[in-house]
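Not every chain of the complex is shown here; the ones you see sit where they belong.
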Amino acid sequence: MIKLTRAYRFSASHRLHAPALSDEENREVYGKCNNPYGHGHNYALEVTVEGPLDADTGRVCNPATLDRLVTQCVLENFDHANLNEQAEEFQSLVPTTENLAIVIDGRLRRAWKSAFEREWPRLGGIRVRETKRNTFEYR
Amino acid sequence: MIKLTRAYRFSASHRLHAPALSDEENREVYGKCNNPYGHGHNYALEVTVEGPLDADTGRVCNPATLDRLVTQCVLENFDHANLNEQAEEFQSLVPTTENLAIVIDGRLRRAWKSAFEREWPRLGGIRVRETKRNTFEYR
């Protein structure tokens, strides 16, 4: 069993505001991230794939297949986008990077089988880095 | 003469759209950056200060003075902000990173004298990194 972690990047904007909280609570909880006009980040996404090596090719997965999957499920929708306005999941979810990680994981899992068409490789987990100081991991 | 380059970070959103161009030209010139909902970046700002060393302290400038200046002129306005909506300069300028560099340089130059109160140090130039692939320099 080998793990491959492959890195992707996308730039997006978001605003953190929870409808369940009052305006004052929102300002307290999210601080500057509650700014009504939004702000943005260069997100770094790491996708970890794990499985046994293919005996012929010596590879855990074909990176072109993984790239196609991540492009279709994540980059085409989120790169150079406004997460609050342009991603359907964030109509009902606050686009914290925690929720962004869960949404990306769900999108990859739903499309995984039809992309790889085999038992292996499996999705080992994902990491989303919002800034140099904050990284979120979901597995 | 020594140069000190000091690094700062801010996260902001923007949309590139030039009023002088048609919608079609805007899409062609700016590509995904023309998305009407905007997107964002983690900007890295490097400010270069140059001058002779102070004979007593062995320093080219007091970093606390520089930090105060950059915080007041740049970070307080641009960090966790929407450049199009919240910076007055971008009411009439497209917030490309080229223009952002020029705006930051101008803000620092106007406040420089009252911050440092001496002939030295001088502002040697600034650099703004928009993504790992694109860095803009103005001097």
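Letters are used for the chains, namely A and B, taken in the order the chains are written, and counting of residues starts over at 1 for each.
To be clear about the criterion, contacts are C-beta pairs under 8 Å (C-beta built on N, C-alpha and C of every residue); 3 or more make two chains touch, one makes a residue touch a chain.
Because the structure is a prediction, the values reported are computed rather than measured.
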* Assembly size in copies, with 2 chains present -> 6
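As a working rule, only the chains that are shown with their structure count from here on.
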* Asked: In angstrom, rounded to a whole number, how far apart do the mean CA points of chain A and chain B lie?
  -> 29
* **Footprint of chain B on chain A - complex, ascending** => 9, 11-14, 32-33, 35, 37-42, 79-82, 85-86, 131-132
